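A single protein chain has been omitted from the complex, and every remaining protein chain is retained in its original position.
This part shows chain A:
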Amino acid sequence: MADTFTIHLKIWRQAGPDEPGRLVDYTLNNVNEHMSFLEMLDVLNEQIVAKGEEEPIEFDYDCREGICGSCNLMINGRAHGPKALTCTCQLHMRNYSEGDTIVVEPFRAQAFPVIKDLVVDRSAFDRIIEAGGYVSVKTGSAPDANSIPIDKSVADTAFDYATCIGCGACVAACPNSSASLFTGAKLSHLNRLPQGEPERKKRTVAMVEQMEEEGFGDCSNFAECEAVCPKGISISAIAEMRRNYMKATFANEA
């Protein structure tokens, strides 16, 4: 049988966007090392519901296998918790031990307003994609897929950037709440491929400007984003984004 233990939690509770929030203490016994962090919160919520004194804790989740990008908790001050390359849903309680105190807060950023408790609104990310994060291709008119060969290393690198799940950890970890890693990753994916080339400059300028409009801060090269990214996306995406942006704006070709 797996070991069970007791943990103490301090969890951010906030009734709504305009309500004040605060950390509330909970103690949970019988935590099992195989539980995911979210399953641990499920168990806590079942206890809260059974007591009937307060509402259960709201938090975002969906796939619980580290790919949808829904889950988004600050755990002891770190986005997605202590384990590198891991989403909150894939963080297991074997990373904690008897008597630990864990502080759980929502991702904080001006551009990510709190909806309730640990749930925040990340639709600013959608608006950045909307500004240009696509290749303009009409359904049904595409040429044969093998008509444009792409160097394997180019395709592989594009893929590395394309793996961004849009969770927002990069923003939450950044002292400036910058969305540069998110935006840069999409640009490094699309701008690198021949399919994305024609719109490269237009895309870069539009996305960068939308990012600023949403209230995300500037990048100051802290690299905290890279450190917490569950998909290991490299900050070289940000350098590429800047290079492309400079070229596009100086050349005034956007």
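Throughout what follows, a contact is a pair of C-beta atoms (placed from the backbone, for glycine too) under 8 Å apart; a residue touches a chain by one contact, two chains touch by 3 or more; residues count from 1.
Just so it is clear, contacts and distances are computed from a predicted model.
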item	value
Absent chain [UniProt protein name; select from "Ferric iron ABC transporter, iron-binding protein", "Fumarate reductase/succinate dehydrogenase flavoprotein subunit", "Flagellar basal-body rod protein FlgC" or "Hydrogenase"]	"Fumarate reductase/succinate dehydrogenase flavoprotein subunit"
Given A:163, A:176, A:236 or A:249, the one touching the chain that is not displayed	A:163
Residue in contact with the excluded chain [from A:190, A:205 or A:237]	A:190
Interface with the undisplayed chain - residues on chain A	2, 16, 32, 34-36, 38-39, 42-43, 46, 49-50, 52, 55-56, 58, 60-70, 85-86, 90, 92, 94, 115-116, 119, 121-123, 125-126, 129-131, 133-140, 142-146, 148-152, 155-156, 158-159, 162-163, 165-166, 189-190, 193, 195-196
